[in-house]
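Below: the structure, in structure tokens.
Missing here is one protein chain; the remaining ones are kept as they sit in the complex.
And then chain A:
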Amino acid sequence: MTDQSPAKTAEPAAAPPGGPRETPTWADRLPYLPHVPLVNLAFVGLALAVVVISGLTNDAFLTEGNLTNLLRQMVTTGLLSLGMLMVILTGGIDLSVGSVVALTGIVSAGLVEGLPVPLAIAAAVVLGAACGAINGVLVARFALAPFVVTLAAMTTFRGLTYVYSRTPISPTTPDFLTLGAENIGPVPMAAIITVVMFALGWVLINRTSAGRSLLGIGGNREAIRLAGVKVQRHLVLAYMLCGLCAGLAGVILASRVGIAQPSVGQGFELDAIAACVIGGAALSGGKGTVGGTLGGVVLLGLIDNLLSLYDVQSYWQQVLKGVIIAVAILARRREQQRT
């Protein structure tokens, strides 16, 4: 240690103390384009190839009936995946969405007997959001692990569904079927709702303070807390949105089928998680996009639809689907290692 006071050099500074700045080169001025992961392009290419080949080899694929059906099938996974993405971005997970689908479906079907249809539907969607909010509060306020909280919620909500009605409810009101079964032109109304929800989801994630904070929380919770963001509130919001999407999915599903089954929705959470991950979301949080998730949903939907069209036996369908998901995720992993 020196025995003098700090080295404030007496020499007068000719150059500015910051030193001469090197002028940025033209390359520095270019906008920074995050390179589009090859794997995204590969997925899109693959999906297009599959569509073209199927269209050429299978007469049933490119019919209006099948395509409408395909869209309808994607609605449930789509809505669940969108909600799941909000939670996954924060580094969490929601295993209870399948049960919420069953609960909200059966409650809406029960309520239409006594309430106007829109009101019954709204009530069921709010119920879904409330289910999510409970998860959120347990995760955020009591700092419990999302996996465990939502595992407990999965059982609880499923149980409540059976408490509400042990048998399927088939509403007699024909209006109940509007939401799930009506088309606007050739396009199912439910598909339009889903697209609108994805658009809203995109805006939320990319163009609102809350959305950026959700990603940030997943990336580095402490840094975000110290930046003055109310972390707990945002976590509750994420789970609530997930519940809301599940509620909407439950109502639409019951309305499409015309009958609300208390046993419906088992395993739906896995498809939703798979779609997010195929779309590039990281289960550790902080990474994932709405567009990618939509891509994941479409890919999963195509797989299901085509395997049925080609008459693959349903157990083999499961095997193939699992393998395809694993390969897709493996491709993502290689991509991540390269960057």
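In this text, a residue touches a chain if its C-beta (ideal position, glycine included) is under 8 Å from a C-beta of that chain, and two chains touch if they have at least 3 such contacts; residues count from 1.
Just so we're on the same page, contacts and distances are computed from a predicted model.
Peer 1: Can you match the unshown chain of the complex to its UniProt protein name from these: "Proteasome subunit beta", "sn-glycerol-3-phosphate transport system permease protein UgpE", "ATP phosphoribosyltransferase regulatory subunit" or "Sugar ABC transporter ATP-binding protein"?
Peer 2: "Sugar ABC transporter ATP-binding protein"
Peer 1: Specify the residue from the set A:224, A:244 or A:260 that touches the hidden chain.
Peer 2: Only one of A:224, A:244 or A:260 touches the chain omitted from view, namely A:224.
Peer 1: Which residue among A:100, A:215 or A:251 touches the omitted chain?
Peer 2: Of these options, the touching residue for the absent chain is A:215.
Peer 1: Where the complex has a chain not shown, which of A:171, A:201 or A:286 is the residue touching it?
Peer 2: A:286
Peer 1: Extract the touching residues of chain A with respect to the undisplayed chain.
Peer 2: 1-9, 11-15, 17-21, 24, 28-35, 203, 206-209, 212-213, 215-216, 219-220, 222-230, 286-287, 339
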